[in-house]
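Sharing a structure here in structure tokens format.
As you look at this complex, bear in mind that one protein chain is not there, while each of the others sits in place.
Then we have chain A:
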Amino acid sequence: MLEKIKKSKMIYIIPAFLLLGLVLVFPIIYSINISFKNYVMTLPFREVVYVGLDNYIDVLTDPRFYNSLKVTLIITFGSLTLQLIFGLSLAIALNNKLMEENKLLKSQTIRGVLFIPSMLMGVIIGLMWQLGLNPTYGIFNEWLSYLFGTQSYFSSSTLAIPTIVFIEFWRGTPMVMLILAAGLKGIPMTPYEAADVDGATSWQKFVYITLPLLKPVLVITIILRTMDVLRIFDFIFITTSGGPGNLTEVLSIYAYNTSFVSMRISQGAAISWVITLIILIFSFIYFKYLYKRE
């Protein structure tokens, strides 16, 4: 009888799992399978055969792969560092009694307004900055020209990557701020009150109370954002499509271009699995060295 009830509770996963089997599990198996073949979209189907690990070997010996890995890592850690510093400062600045009660500048409202960039379509973010930084009619290019002169930010070999790091910073910081703000709210007041009694400075309170107590949330934020930026695609594809040359070609764009521009779809599938492996390695390292040490 008990078994029967237990069974009847599990039957509600059936619709979800039928759908997931169709749209997720089957495509995953299919993708692993073709990554071991020589499928090129222009090739007649009868010439498609298994080629063993050839695609994976090709990828791992392709300088373009290492270039895209390097670019992805630069963008990920460059923007993540900025996001954490700025996002944490913002979360702390807004986590303040005066601000929570201020009618004109209520923390809650400001957080909502600041959150907008994190919700926008990658396409819109890309085009917005492309228009704003346009060398002729872009207002931000005009303002920045007082500092750097008029520049083509997306096609310059020195500025393309910093520009993309900045846009990712702009897009991701609000999200970091919001998660850290939720974490800050969970920190009790008592340690701060005790520190006040002992005459601690703000900086000491930050280093010895806020940071250690916020560590679990910080770690999760870092993990989450790293996973997100490692698979970055949309706004870079819209603005530079990986150019100039393949200077800004991140991993996902490399896989996309190989599959759908060069039509070497088997190799594209192999790249996509290498990307997955990289993401897995990162999450493993993070969990091992950051998460467990509490």
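Please note the rule applied: a contact is a pair of C-beta atoms (placed from the backbone, for glycine too) under 8 Å apart; a residue touches a chain by one contact, two chains touch by 3 or more; residues count from 1.
Simple rule for what comes next: contacts and distances are computed from a predicted model.
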Choices "Carbohydrate ABC transporter membrane protein 2 (CUT1 family)", "Heme-copper oxidase subunit III family protein", "Ferredoxin" or "Yip1 domain-containing protein" - which one is the UniProt name of the chain not shown: "Carbohydrate ABC transporter membrane protein 2 (CUT1 family)"
Residue of A:L20, A:I85 or A:L211 touching the missing chain in the full complex: A:L20
Of A:Q130, A:T163, A:T210 or A:T248, the residue in touch with the unshown chain: A:Q130
Contact partner of the left-out chain, one of A:V51, A:I187, A:L224 or A:L247: A:L224
Hidden-chain contact residue, picked from the options A:A200, A:L213 or A:I279: A:I279
Missing-chain contacts mapped onto chain A: 6, 8-13, 15-17, 19-20, 22-24, 26-28, 30-31, 34, 86, 89-90, 93-94, 96, 98-99, 105, 108, 110-117, 119-124, 127-132, 136-140, 142, 170, 173-175, 178-179, 182-183, 202, 217, 220-221, 224, 227, 230-231, 233-234, 237-238, 252, 255-256, 259-260, 265, 268-269, 272-273, 275-276, 279-280, 283
